[in-house]
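Pasting in a structure now, in structure tokens, and then I'll have a few things to ask.
Every protein chain of the complex appears in place save one, which is left out.
== chain A ==
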Amino acid sequence: MDVKEEEVLLSIRSLQKTYKTGDGVRDINLDIRKGELITLLGPSGCGKTTVLRTIGGFLNPDAGEVKIENQSILHLPPEKRPTAMVFQSYNLWPHMTVYDNLAFGLKLRKTGKQQIREKVEQVLKLVRLPGTEKKYPSQLSGGQQQRVAVARALLLEPKVLLLDEPFSALDAKLRMEMREELREIQAAGNLTMVFVTHDQEEALSISDRIVVMNSGRIEQVASPQDIYDQPSSLFVAQFIGRMNFLNGQASKDGIQVQSLRFGNDKGLAGEVTVAVRPEDMVMQDPSAAGMSGTVRQVMVLGHYAEVSVETPAGMTKVFLPREEARALLTGAEVHLGISRATAYSKTS
């Protein structure tokens, strides 16, 4: 998915950073639009923080270019960059009140006292913490502290806001609330954000686009929809959402899984892995093409049920509406069809 040149706010070209240990990132190319919330998603250790810290100025890359509004920022120290960062934790200064934490950056910019007071009040309202100016960080909960950290970053009116797993230390419910609020603030202010997370659910729920990373490289850049529906590599297919992997055979005529056949758009050959989402597996009439299997387990999970079916192509998970699953018993013979699938060559 290409971004038109005149829309680009932040552009990263052939970025490379290798640590002494040999870990690091390379071949990072990314264009980010103004007003976009883009997520760097990947397992821990894949290099997300490295990319983010390079943008923020806390790491010097070995090679490559980072530009904001077409101006290179690599020569600038963090304090001069038009970026602001929210860290995973230890954002706030414990010896200062919330007010002083927020005002510190503005004072350095020689903003007037009255103006600082107004801005602080405004931003605290925005992050839903009005009236906490006099408190110390230790008197706030973890979630409130991260709100203040976000507020402090917003006060600087950065061109790009960088967030490194800002909510990962919070409990699940609060995390969900916070990410919704962040998304609202981002959309209302048309802010540009680079958000790092290892939580695919978080990425899918708030992003305009997701950058999936693996071992220091970008695997795929796409909208959450496309990442989910068309994972471009086996890694992305495994990493995002639930997925069944079935053994198949590719030839010029198509891809064969048991008696099922799909188109072979990628032109694969030989043994392939066919990835099918559990919700894309359907129960079928035994006369239709498909694969037969035996029900091994039925788990009702709220409004849907997860059914494990043992097939000749491997153990398969099927999501069914709860009503449909009610009739299924362990040991029952079923016939499965596939409504959508993606195939990957076994070697890649």
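Everything below uses one rule, namely that contacts are C-beta pairs under 8 Å (C-beta built on N, C-alpha and C of every residue); 3 or more make two chains touch, one makes a residue touch a chain; residues count from 1.
Here is the rule we use: contacts and distances are computed from a predicted model.
Tell me the UniProt protein name of the chain this structure doesn't show, selecting from "ABC transporter permease", "Rieske-type oxygenase", "4Fe-4S dicluster domain-containing protein" or "Thiolase".
"ABC transporter permease"
For a quick check of understanding: of A:91, A:132 or A:258, which residue touches the chain that isn't displayed?
Candidates A:91, A:132 or A:258; residue touching the omitted chain: A:91.
Write the list of chain A residues that the hidden chain touches.
Interface with the chain not displayed, on the chain A side: 56-58, 77-80, 83-85, 87-95, 104-105, 108-109, 149, 152-153, 156.
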